[in-house]
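Following: one structure in structure tokens, then a few remarks.
Here the complex is missing a single protein chain, while all its other protein chains stay put.
Letters A and B name the chains as they come in the text, with residue numbers starting at 1 for each one.
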Amino acid sequence: MHMADALLSPAVGGTFWAGSIGAIAYASRKLRENLDDRLIPLMGVLGAFIFAGQMINFTIPGTGSSGHIGGGMLLAVLLGPYAAFIVIASVLTIQALFFADGGLLALGANIWNMGIYPAFIAYPLIYKAIVKKNASNKVITIASVLSVVIGLQLGALSVVLETKLSGITELPFGTFLLLMQPIHLAIGLIEGFVTAGIVIYVRSLRPDIVDDLEGVKALSTGGSLKKVIIVLGILAVLTGGVFSWFASTYPDGLEWSIEKIYGKSGVPERQNPISGTLTEIQKKIALLPDYSLPATGKEEEKPSWPAVDTITSLSGILGGIMVLVVVVIFGIGMRVLRKKMRKT
Amino acid sequence: MSHHILELKDVYFSYPDGTEALKGISFRILHGESVGLTGANGAGKTTLLMNLNGQLFPTKGLVSIGEIPLNKNTRQEIKRKVGFVFQRANDQLFMPTVYEDVAFGPVNLGLTPEQVDERVTNALETVGCLHLIHRPPHRLSEGQKNAVAIATVMAMNPDILVMDEPASNLDPKSRRQLINLLKGFAHTKIIASHDLDLILDVCERCIIIKDGRIAADGPAEEILLNKTLLEENNLELPLSRQKR
Partner (left out) sequence: MTFDSEYFNIGYLDSLSYKDTFVHRLDPRVKLLVSFVFILFVVSFPKYDISGLIPFFIYPVFLLTAGDIPLRVIAKKVLVVSPFALFIGIFNPLFDTNVLLTLYGISITGGWISFMSIMVKFTLTVSTALLLIAATSFLGLCEALERLKLPKVFVIQLLFLYRYLFVLLEETFRMLRARDARSFGKKGRDIKTFIRLISVLLVRTVERAERIYQAMLSRGFRGEIKVLRRHSLRFQDFLFALFSVSIFYIFRHYNIVNILGETLGRTLR
């Protein structure tokens, strides 16, 4: 469920970038405060392991199609929340660069969706709350499945919200949810059982890998669950705030789909203070003119092309072809230039 | 000028799971000596080497290096004196480029950037890999990785060079190059290997380990040509001495 650049607006992409960078900084500080040196190579090598592991496919029972592991919760179980989050973030970074999974702008959202929820919500609040020392296999299985499913549900919900807030898709909110959540329930169940299977099997081979690292984890958790919950609360409020801000300023956001559903037209013009100030700033900088907030956004729905009459749109197509031709000529010219330069 | 004597007195070691890997090992090694360590798989060679530089500590007995007893306080100092070349070069080369890998030790010693550069250049020159200085390790051949792994240790200017199965992943040509390289070092050397030809070529002395005990200790020529002794220890005559 990698989010893609093309589905994001700059504001939503930027917001989640900021959030993810903040979380990386926070997790790094927590790690540095009492880092067990052993973790430095372990984290890196486990990141590479997730990568390699994702290339092994297995047959999903009853379907015949094949799947692979995500690994977020497995990392959390092995490394604790902070180190796991950093590892997930770096795996996603490499995927964004080498596989073009998502893209650079969407990386922030992807780190948020696939890192924050498993590492900082599902692991501490669900897995850790259920699994105590020397837990039975059954308990581990229940905890894994529950925490993976919830982590993935939150992630999928997040994808839906980000896409809707960006206003690129026409999918109604409800339909979108119905598309995403059940699929991720199924994925979550499989991933949960696989994660449990691995934890249990590894524990039978080398119990210390699962249990011994508890020592490291206890350190890196930096104390009580209370703190984590407070941080999460702040995050929730922040996300909620950002979310409602978008919802209230963005015609294409959630309300747009609500409008559509209830058939209400023309929500009265609002001029909330934040968007007012932002509009001012926007006007001053005016880097991205068409990307506008509602106050100036009257024209937003008016496309620059195709315009209404056929003449202009024809000229649009003509112009488009010309520009493409210029780009191709430029490319060929560059290649020729390179060859010449190499010869001399 | 110290004599860098390495001395083990009745060293025992057990792993946490209860496996007794070393059961009373004693020997001394003199300055400049090169010693081959051999024995069947699981005999305890790796365990013994790891007890020499504080990766593991003997459960009983004493290890001392150049008159300094090995313990938790002297561990850092001893790590600097004992250069340890690991069996798998991939585990030894963990930095992004050859330069940074070879510089890792000198930087940790607190040397100035100029001194670090000099150490790196010298070490890479010694192993004939100066031209690889900017390569990332995943773009090296196995033989090159091995040579660079040795350079990372040489850059620490160790008194004793300890190597675990240095030739196990090498093709014949790289192995030959390694042997020539090792012959050229004046260091005190301890080399654990199954490759009896290598030991015969490089070492003047050989110790055979069996089940955590010393089964034989003496001049390499003598020990490695003693067919009955070798067979008792699940080893075979060096290939170069086998008659067909």
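By our rule, a contact is a pair of C-beta atoms (placed from the backbone, for glycine too) under 8 Å apart; a residue touches a chain by one contact, two chains touch by 3 or more.
Values in this document were obtained by computation on a predicted structure and should not be read as measured data.
J.: With touch as defined up top, name the shown chains that contact the chain not shown.
T.: So, spelled out: the chain left out of view touches A, B.
J.: Could you tell which one of A:Ser28, A:Asn137 or A:Gln181 touches the chain left off the display?
T.: A:Ser28
J.: From the listed residues B:Thr38, B:Asn51, B:Thr152 or B:Asn233, report the one that touches the chain absent from this view.
T.: Among B:Thr38, B:Asn51, B:Thr152 or B:Asn233, only B:Thr152 touches the chain that is not shown.
J.: Among B:Gly44, B:Pro58 or B:Gly105, which residue is in touch with the absent chain?
T.: Residue touching the absent chain, from the options given: B:Gly105.
J.: Tell me where the left-out chain touches subunit A, residue by residue.
T.: Its contact residues with the unshown chain are 1-10, 13-14, 21, 24-25, 28-29, 31-32, 35, 37-38, 40-49, 51-53, 55-61, 66, 69, 86-87, 89-91, 93-94, 96-105, 163, 167-172, 175, 193-194, 197-198, 201-202, 205-206, 209, 252, 287-291, 300-301, 303-306, 308, 310-320, 322-324, 327-328, 330-331, 334-335, 338.
J.: For subunit B, enumerate the residues touching the unshown chain of the complex.
T.: Those residues of subunit B that touch the unshown chain are 50, 53, 55, 76, 79-80, 83-84, 86, 88, 90-92, 94-97, 99-100, 104-105, 107-109, 136-139, 152-153, 156.
The rule is simple: only the chains that are shown with their structure count from here on.
J.: Roughly how far is subunit A from subunit B, going centre to centre by Cα mean, in whole Å?
T.: Spacing between the chain centres: roughly 48 Å.
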